[in-house]
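One structure below.
Now for chain A:
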Amino acid sequence: MTFDYYPGCTLKTKAKDLDIHARNAALALGIELEELPEWQCCGAVYPIARDEIATRLTSVRALASARDRGRELLTLCSACHHVIKRVNNDIQTDDEIRNKVNNYLAPDIEYNGETKVVHYLEMLRDTVGFDTIREKAVKPMTGKRIGAYYGCLLLRPNNVMAFDNPENPTIMEDFIRALGAEPVLYPYRNECCGGYVAMDDKNLAAQKCKNITSSALERDVDMLITACPLCMYNLDINTNTAEETKLPIYYFTELLAQVLDI
Partner candidate 1 sequence: MHQKTQLQAETIRLISGTNTRKCMKCGKCTASCPAFAEMDISPHKFVSMVEHGEIDKLMASKSIWKCMSCFACVERCPRGVEPASIIEAVRQTVIRKQNNNYLRPENIPELLDPKIPQQALVSAFRKYSK
Partner candidate 2 sequence: MQNADREINKEKISVAEMAKQILEQGRADRLMGWKRGEFFYDNSPAVFENLSELDDFVYDLFCGSNLSKFLVKESRKDGKIAVLLKPCDRYSFNQLVKEHRIIKDNVLPVEIDCDGMLDIDKIRALGIKGIKKITVDGDQLQIDTVYGPKTCAREDVLLMKCLTCKDRVGGDRFELVKEIEAMSSVERYEFWRSELSKCIRCNACRNVCPACTCEKCVFDNDKSGIANKANTDSFEESLYHMIRAFHVAGRCTDCGECTRVCPQNIPLHLINRKIIKDLNEFYGEYQAGEDDFSKGPLTRFDLDDVEPDIVMERGGNK
């Protein structure tokens, strides 16, 4: 199956690891990811304000383009997924936003929210199947205790994202099992890492991340995985300076590629 792939800004630069392993792993699993031509940055944060139209347009361009190509739109970065999925929902449910967006963009065919937005993890679960990963695992991570870090953006708000149970998600744990490792549940896996506040108040973000990592360490994890470059920065670089709390953080695609031995 072929998806239109939306990498997003950071995956071309600071989060190349997230991107490249995702592409390679998909190929190995028989999924074709075709990069959406001329995609633009999604804006990184969802414009909550209802009267913001311009900041929604780049997402709509990507969505409409995928629609025109007859494909589902696959995202990888949590922030991109959050923004694009929610803007798509706005178009589907809010007449005013839909009308204004179509007036601004004046596309050949009006965009009415037809595109399905799929996160890479959802693709692994629903299209590939975690069992297939388990079968194709060349170097399973047997014995490793891995904590899934979901963060906020994949899960909330659940009535739009519909990703998983927002307070007790399981998709990453199932993924970890498919890698042959043991998933470790810890209560702060869906608490915020601080996000963009890191730009303005590094300490606040660091404090939040410390709650997360110590909660995970208390459950004796070997490593954490994430799907978001900003979470990675906050958890890994902004916080993890002291040697004693050094907890390896990986993008989930890195481990996937490693297990598939790519």
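These made the cut because all candidates are chains of the complex that A comes from, given by their letters.
Note that in this section a contact is a pair of C-beta atoms (placed from the backbone, for glycine too) under 8 Å apart; a residue touches a chain by one contact, two chains touch by 3 or more; residues count from 1.
Just so it is clear, the structure is predicted and the values come from calculations on it, not from any experiment.
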item: From 1 or 2, the one in contact with chain A within this complex; value: 1
item: Residue ranges of chain A touching candidate 1 (in the complex, touch as defined); value: 8-10, 13-15, 41, 43-52, 55, 77, 79, 152, 155-158, 166-167, 191-192, 194-201, 204, 207-208, 229-230, 232-233, 237
